[in-house]
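I'd like to ask you about the structure that follows.
Every protein chain of the complex appears in place save one, which is left out.
In order of appearance the chains are A, B and C, and numbering begins at 1 in each one.
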Amino acid sequence: MSENEKNSNPSRRTFLKAMGLGSAGGALVLSGCGDTDLINEVDLEVRKEHVLPNVDPQDFVVPGNEIYYASICQQCPAGCGTHARVREGRVLKLEGNPQSAINVGRLCPMGQAGLHGHYNPDRLHKPMARKNGKLVEVSWDDANKALTKHLGTPNKKLAWIGGVESGHDAVLIREYMDAIGSKNWVNFDPMVPEVGLSAQEKVYGERLPIFDLAKADLIVSFGADFLGTWMSPVHFASQYAEFRKPSRGTLVQIESKMTLTGSNADRWIAIRPGTEGHLALAIASLLASDPHYAARIPNEMSKALKQINIAEFANITDVPEAQIRKIHHHLTTRTPSLVLSGWSAENGEQGEQAALAAHLLNVMLGNVGKTVLPRAQMPFPDLGARSGGWAKLSRVIQDLHRGKIDTVVVHGTNPLYHAPAFMEAKKAFAKAGFRVAFSMFPDETTLACDLVIPIHSSLEEWGSSYPLYPAKDGVLGLRQPTMYPVFGKDSTKAFGEVMLTLIKGVNPSFKHWGDYHAYLIDALSSMKGKMATMPKPQVDGETDQEALVQTMLSDGQVQFKTTANTLRASAILPKLRVPTSPGGKYPYTLIPSPRLGLWDGRHANLPWLQELPDQLSAVVWDSWLEIHPKTAAKLGIKTGDKIKVSSEAGDIIAKSLIVDAVVIASIHPEAIAIPLGQGHTEYGRYAKGIGVNPFELLNPTYDDDTGELSVAATRIQIEKIADYGKITTLATGDLVQESHTFHQAGRKLVKTISAEDFNRTEKEV
Amino acid sequence: MKDIEWSRINKDVLESLQSPRPLFWVVIAICVLVVLVGVGAEKYQYDNGLGVALMNRPHYWQLYISNFVFWIGMSHSGTLLSAILLLTKADWRKPIYRFAEAMTLFSILTAALFPIIHLGRIWDLYWVMPYPNERTIWPNFRSPLLWDAAAITTYATSSALFLYVGMIPDMAICRDNATGWRKPLYTALSLGWMGRAREWMAFRKTYVIVACFLVPLAVSVHSIVASDFAMSIVPDWHITSFPPYFVAGALYSGCAAIITLFVMLRYLFRFEAYMTEEIMEKIAKLTFAIALVWNFLNLGEYVSIWYSNDMFEKEVLIQKFIGPYAPVVWGMLICAMIAPFAMAFQKVRRSMWGMFWLSIVLQLGMWLERFQIVSPPLASNHEPWTWSVVWPGTIQLTITAASFAWFTMLFLLFCKVFPSISMYEVKEMAFHRRREGLHDEVENIHDIQEEIIKTERGLT
Amino acid sequence: MGLRRMLENWSDLRKRDYYENEPYMWGMAIDLDKCTGCGACVTACYVENNLPVVGKEKFASGYAMHWMRIEHYWTEPDDSPEIGQKEPSDHPERGAHFIPMMCQQCNHAPCEPVCPVAATYHTPDGLNAQVYNRCVGSRYCGNNCPFKVRYFNFFDFWKDLPEPLEQQLNPDLSVRSKGIMEKCTFCVQRIRAGKDHAEDEGHPHSVEDGTIVTACQQTCPTQAIVFGNLKDKSSRVHQLWADHQVKLNRHEQDKPEDVRGYRVFEELNVEPSVMYMDRVRDTEI
Partner (left out) sequence: MLFKKNRQRGPMAESVAEWDMKKGFLHMCQRAGTPWLFGLVALTLLLAGAVLPVTAWADDVSTAQQPIEFPHSRHAGKYKINCMYCHTFARRSKVAGIPPVSKCIGCHLHLPSVRNKPRIKKLFSYWEQKKPIPWLKVHDMPDFVYFTHKRHIQRFIFQDGRPTQQVCGMCHGDVKTFSVGRKVRAMTMGWCLSCHKQFQGVSDIGHPKPAKRWMIPVAPTDQAVMDVDFPQLAVMDPEHPKSIPNSVIEKLNRRLPDSVKAKIVHAPHDCWKCHF
C-alpha cells in the first residue's frame, strides 16, 4: 500500500481542489460563460453563440476552470472513492479518489463509465404510474399522493427488495421498515459471493476477513476472480500490483472457465466444473500427511483427510496427479500463501463445501493471521453494507407466489432480469397488489411496477455508503451533488429525499429535518465523538462544525474509530460427494460468467461498456458461447456458428437460447460458458434486445447448506443450428477470427521471461 | 495495301465529326446515365462520410487509389505513341496518335478525380496547394501525395498542350469547312493558321520541343505515382523497383486501351481505311513487347521480395497467392501475364475483334493488378491484431463504373467535336508512301528554311 | 513551417535528433506483467478524449474509434504455447498475453512525412501531433502506421449522440467530425494544462514529474502505465527506461535478454516513445 500512496503524487493535488458544494449549487445551471459550446467542432462554425453568465455563483466557481468534487462510485458495491471533474456546471470525468484506501485513486472500466449512467438518454425523468395497464408519466404531486397512499401506512405485507444497501440509505430503509412494521427487507445482488461469505463465517468466524494479497507469496485461487468480478476488483488489483513486485508472488488459478484473473495466472488449471472442492481436499490430504500442517487441525480430521485417494480425486477433477502434488509442494515451500474461493467454485452443486475445503487449506497452511486478517469493529454496524443473494430472493418470490406480500418496493436491483425462468418471478411479481420502483432506468423490474419514482444519479444527490469489502475498516464514504440534476430540478428526486418524506409520514421523530441534506449532515455530526480525527478550522471565522463538514466533503469519506479484533479459525472438514458424471441428455455444464464491464447485466445500458471488448474473447455488443476446441471439433462447431442451448429447466417451459459460438481454449472441455450481462428485454436503447441471458436456463439446483442457487451447476445440451455468422470482436479481422488463435505471427509484441530472471534483474523503482 | 486517297482524307475525317454510326449515340447515352449514377453515389458519400464506401481500418485505401493508378497508367500510352514514336519517327503512328493523345488527356482528368473523391474532407482540398497565406503554413513537401498533385497538374497541362499544338493545322482545316457554332470554335482554336511555310516551321519545332519535354515527364509522373507506395513502409509497397514496374504497367495498360479504342473508333466513325490491320499489328507487337517487359519486372519483384527474406514482406507475398485476395492475384496473372502471349500469333494480331476482346482482358488484368497492389498489403500488415479483409462496397464500385463512363463520354464527345485522326499527318504519311526511297523531309528542313528566309527577305 | 525557414534550416531539420535541446520528451513505460488486461484505460480514454461509441454494426465493420486497444495473444512470439514449452497444450496454461496498444508517438514516425498538408508532425516535446482542423483525410498516415493505431472518422459519429450524452463531452478538446484522422495524443490537453500550470507556478521549463498524468495512467488499477518526461533524469519514466536499458536513437537495443524493456517494431527504425516491459511467468509452477 505504501507504494500506492507514493504513486498518487501529492504535487498533483495542487491541481485538484476537491471541495463540497454548499447547497445544490446556487444557479449552477449549464452555463458558467466558459465553453458553453458543448460540442467543439473541428470546422469553422458560422453562427452566433450565446454566453450565459451565472446568476449568483459560489466563490470558487470559475468558468473555464475545473473543480473536483469527491464522491463514491456506485457502479458496484465495492464503494471506490471518486473525484468528479466539473466544469461549466457539468460533470466531465470520474477519477479515483487517492484518499480512498479502497482504490487509491484508480478506477475500473465500470467506474469510468459511471458518467454514461448519469447522462444516459434512457434515464427516467418523470414519475410514472400504471393507468389502464400502461405506464404513463404523471406529475410529482400525483406520484407523491400514490406513494403516501400505498407506502405511507403500516403494512406488514410490504416487501422491500434492494440491491446492496449501506450508509444512511440503509438506515432510512431500516427506520422505514421498522415504522411500518414489516420484516421483509431483502437484498439481492447476484454478484455478492454469499456462499463464500457463509463459508468464511464458519471457518474464521468473520463473514469477510481481510485478504492481504500483497503479503502473500503464493496465491491459489479456486475461481476467485479478484481482478475482475470478486467484491472489490480495483482494490485487489492494486494489491495484485504489489504482489507482483520483486520478489514476485506466484498466482495459481484453478477454474473451469478462464476469468480475467485466470488470464494473469502463472499457472491456469482447467478443472472439471464443480470439482474445485475436491482438488482443495486432495491438497489438504497431502498436507495432512505432514505433521507440521496436520497439527493445525484436529486429529480425526487429518486421519479422515489421509483416507483420500489422490489418484481418484485427480480423476474426478480432471487435473493430473502430478499437478496436484506440484501445487501442494509449492504451497509448502512458499509462505505465506493464500487460498481463495470464488464464483465457479462456490456456484457449483456443493458450493459451500468447496469453499470450506479451500479455506481449510488456509487454516492448515497457517495463513490465518498472516494473509487472512481480522476486521476491526466499526462503531456503527447499521451503516454497513447489507447484501443478500438468491436464497433471500427466492424466499420473497415464493412469498409473492403464496400471496403473503401485497406491496413490493424495488430499489437498486433488477430481480425480474436475473431470476431464472423456473422461478416465474414475473408471474409472482404480478400477484403483488402494488409495486413501486425507485429507479434511474427503465429496466425489466421497473417497467413491471405500478409506480415508478425516478431517482437522482449518485452524482446528483447527497448520500453515504459503506463498502461491501472495506479495505480499511470504519471508513464511511460520502456523496454530494456534483452538478445540477441533468434533467432539471423537477424531474428526478434524490432517493434519500423521497425516503425522508415517506418516513416523516410514519415516524414523526424525523419531522424536524427539512431535507435529506440536513438529515445527513446532522447524522454525521452526531457521530462526531466516534470519528478518528477532528478537523480544525482552516479559515478565520470558520466554526468547528463548518470545518468538519468541509473536510468530510472534500475527503469524500469519514474515518471512525474502530476496535481491533482477532480471528479464531476453526477447521471444518468439508463433506463432498463425488459429483454425478457428465453424460446423458445434458452433457455439458453451463457457466454463466460475469465479467468486468457489463458485470451481471446492470451495466448493459452504458455504451462505453458495451463497446469495451471482453477481455478474453474480445467480443463487443453481443453475447457469445465459449466452447473448447476439442468439444467444438467433436460437434463440428466453428467460431461464429449459431448454437442452440437448452437445459432441463428450460425444456420444461420450452425455453432455449440461441447464441454465437466462440471456440476458445481457455475453458474446460466439459464446460460451456455464456457471459452475463446481455439479453435484456428492456433497459433502454443500448441494452434492449442484445444477446442472451444465461440465467434464464438455470435448473433449480440449490446449495444444500446455504440455500443459494447453484448458478454454475446447470447441465445443458448444445446444438449447432446455423453456420458462420458475423460476430463482433475487437479484432475485426476475418483472418484472426476464422482461426481465433490470436497468434503473434512471429512479431515480438509480448514476450515472457521467467520469474527467476525477473527477480534477478528487477529492483524496485 | 490499297493506299489512302489524298483527296478523301479531309472528307472522311470531317465526315466523322458529323455522322457517326447510331451506336455512338447509344454509347453516349449509357455513359451519361452511369456518370449521373456515379455523381449520386459521390453525393451520398459526401453527405454521410467515407464509411459508406466500406473502407475501414486498416483498409484506408482501396478502389479509389487503385483506380487512380489505373487511369494515370492509361494516360501513358498516348504520350508514348505520339511523343516517343514521333521522335523515333514511326510513320504508322500518324492515323492513331490524335485519339491516343486525347485518351491521355481524358484519362488523366479521370485520374485526377479520384484523389478528390478519396479525400475525407473534400472541401479543404485547396490546402494541398502551396499558396501563400497569412498563417505561413505550407503543404508538406515531403509527402508523395504532394508530388502527385504537382506531377499530375504538370502532366495534364503539358499533355493538353501537346494535344492542342498537334491539332492546330487540323483546326484550320475544320475552320475552313465548318458552319454554325463550330465555326467560331475552330476559328479561335486554329490561332489563325494559314498553312504558310513559316508557320509550318514554327509548328514543327514547337511540336518536337513539347514532345521532348513530355517523354521524361511521362516517365517521371508514373514513377511519382509509384512512390506513393514505394515511399511508405507498408510491406510489399515499399519496393525499390516500383517506379519502373509502374511505368511498364502504365504503358502496358495504355496500349491495351489504345487497341480497345482503336477498334471502337474504327467502327463508330467508319475509319476502316485509316485504321488498318497493319497498324493494329504494329500496336499489337508493341503491346506484346511491353507486356514482356512488365512480366519480367513483375516476376523480378516477387523474386526480390522472396530473397530479401523480410518477414513482413514475405508474409504478404504468400498471402497474395493463397490468402483471401488470391482470386484477384491469380486473375491478374492469367489476364495480364499469360493472355498477352496470344499476340505472338499473327492471326490474332490481325484480327480486329480478337484484339478488341484481348485488349479488354489485358486491361482487366491490369486493373486487377492495381487492386492487388493496394489491398492485400493492407490486409496483413505488421500488426497481426488488425488483420482483416475488406472488399470494396457498392459505392466504390459505382464510382469506379462511373469513372469508366466518364472517360468514355469525354472521349467520344471529343471525337465528335474534334478530328480524331490527324488529317495533315495522314496526308504526310500518304505523301511519304508515295515517295518511298527518298529521304525524309526533315532532312531538307534547313534548305527549305533558307529558301523561306530568302523569300521573306525578298518580300520585305 | 514557413517554406523559407525550412529551406534555410534544411540541414538542421534533417538531423537525427531534431529536438535535442528541448527540455521535454514525453514517453511512456508499460509493465506488461502488471497489466491485467481489464480495460479501464480504454474506457478512461473514451471518457477523456470524446471518443465516439460507434455501435455494433460499425464496430463490426472496423470503424471503432478506441484510441487505445488491449490486444491479447495466446502464444509467445515464436508461436510456442507458453514459455519454456514447445508442444501444444489443450489450454493456455500461462494465461493470456495482454498488450495495451496505442499511438507510440514514434520519433521517426512513418505517418509524419506522408501527410500532404502536414497535419501530422512532430512537436518539440516529442509528440506525434495530429492537428484535426488541418487534416484533409487522405488517410496516408493510417496506412503507413505499422501499429495501425490511427483512427479515421468514417462518419459524423457525434451526430448520433443522443441527449443528454453530449453534456459529458470534454470541452478541452475538439469533437472530430467526418473525414478526420485521429489517434492517441498522450492526452495533449492535460499536457497543455500541466505546462500552463508550471508556468503559473513560475517554473515554465520544468513540469514536475507526476503533475501530468494521462487518463489511462490515472485510472490503471495496477499502475502498469507510467508516463513522464524522458529528458528529466529524475522522472519515473526515465528511470524505468534506464533500468530496463532501453535507449533512444537506435533500432536495436544492446541489452541482456533477461532485462525486460523493449519497444514494439523497433526494428523498423520508427523510434517509439513507448517502452513495454516483458510479462513474467513463474516457470517453476
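In the analysis below, a residue touches a chain if its C-beta (ideal position, glycine included) is under 8 Å from a C-beta of that chain, and two chains touch if they have at least 3 such contacts.
Keep in mind the model is a prediction, meaning the values are calculated, not measured.
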Residue in contact with the excluded chain [from C:Asn133, C:Gln253 or C:Asn269]: C:Asn133
Option from C:Tyr121, C:Tyr140, C:Phe157 or C:Trp241 whose C-beta touches the chain left out: C:Tyr121
Missing-partner contacts on chain A, residue numbers: 27, 29, 31, 33-35, 37, 39-42, 44-57, 62-65
Positions on chain C where the hidden chain makes contact: 1, 8-9, 12-13, 18-19, 21-24, 121, 123-125, 127, 129, 131-134, 172-174, 185, 188-189, 192, 195-196, 199-200, 204-205
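Here, only the chains that are shown with their structure count from here on.
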Chain nearest the overall Cα centroid: C
Distance from the mean Cα position of chain B to that of chain A, given in whole angstrom: 66
Whole-Å separation of chain centres (CA-atom averages), chain B against chain C: 44
Touching two or more other chains - residue numbers and ranges from chain B: 56-57, 382-383, 385-386, 388
Overlap residues in chain C, where contacts from two or more other chains coincide: 61-62, 64, 69, 71, 180, 265
Complex contacts: residues of chain C adjacent to chain A: 32-34, 36-40, 42-44, 46-48, 50, 53-56, 59-62, 64, 66, 69-79, 82-84, 90-99, 132-133, 158, 162-171, 173-177, 180, 197, 208-211, 213, 215, 218-224, 236, 239-240, 243, 256-260, 262, 264-265, 276, 278-285
Complex interface listing, chain A residues touching chain C: 4, 7, 9, 11-12, 14-15, 30, 34-35, 37-43, 87-88, 90-96, 103, 105-109, 111-113, 115-116, 119-121, 227-228, 233-234, 237-238, 240-241, 244, 248, 250, 252-253, 258, 260-270, 326-327, 330, 486-487, 596-597, 607-613, 615-616, 618, 620-622, 628, 630, 665-666, 669, 685, 690, 726, 728, 730-732, 741-758, 760-763, 765
Chain B-facing residues of chain A, complex: 730-736, 742-747, 749
